[in-house]
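Structure record follows, encoded as structure tokens.
Every protein chain except one is present and positioned as in the full complex.
Labels A and B are assigned to the chains in the order they are written; within every chain, residues are numbered from 1.
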Amino acid sequence: MDEDEARRQGKDANNIAEGFRISGLGQLIEAGVESDRLVTFGA
Amino acid sequence: MAKRFMYMNTKAPYGTVYALESLEVVLIGAAFEQDVSVAFIGDGVYQLAKGQDTKGIGMKNFSPTYAALGDYDVNKIYVEKESLEERGLTLDDLQHLVWEDEDEDWAEKDSIRLVSRSELADVIDDQDVVLSF
Partner (left out) sequence: MTTLHTVNKSPFSSASFDDCLGLAKSGSTVLLFEDGVYAATSGTESAEAIANADGVTFAVLGPDAMARGVEGKIADGIKVVDYDGFVDLVAEHDKVHAWL
């Protein structure tokens, strides 16, 4: 089964708290590990 | 089963946030125990230039972090030969990155692999996931 996961990569450097940013990036990698296909969009 | 993840760097440091963000993703990704490679092409090769001193511009010099990649089991670092040549650079202009091979009594080895564009294309072809910044 083909699972497309699109991930929007936030390009703003004004991320508020370190905690939030780390979880966002962790999710990106997890998506890469777990999906069949990973599509990312960014500026 | 570990997937082959490649993180590709194409932009110069400090002018945009890509270089720093990419490094952060690599470090965070190291916790996921996949088979990681990092590539530097185009202006990305400038990220590894030695002697970065950012005091005058009020930004954090994050270049020492590349030296820590070996400790995170990131030891396949590809630098594209053509990109260096176009920019009048040689390996000597870049930081000397190493890792310690626990299978060989912690012998210190070079992490940087200088490759041609076509060799790099083959390496990328083999990856399961590519994240390009």
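Quick note on the criterion: a residue touches a chain if its C-beta (ideal position, glycine included) is under 8 Å from a C-beta of that chain, and two chains touch if they have at least 3 such contacts.
Keep in mind that what you see is a predicted model, and the values were worked out from it rather than measured.
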Hidden-chain contact residue, picked from the options B:Ala30, B:Leu48, B:Leu97 or B:Leu120: B:Leu120
Absent chain, residues of chain B that touch it: 10, 18, 41-43, 82, 117, 120-122, 124-130, 132-133
Interface with the unshown chain - residue positions in chain A: 2, 4, 9, 37-43
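What we mean here is this: only the chains that are shown with their structure count from here on.
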Geometric centre distance via CA averages, chain B-chain A, whole Å: 20
Chain B-facing residues of chain A, complex: 11, 13, 21-22, 25-26, 28-30, 32-33, 38, 40
Contact set on chain B toward chain A in their complex: 3, 5, 17, 21, 24-25, 28-29, 31-32, 34, 128-129, 131
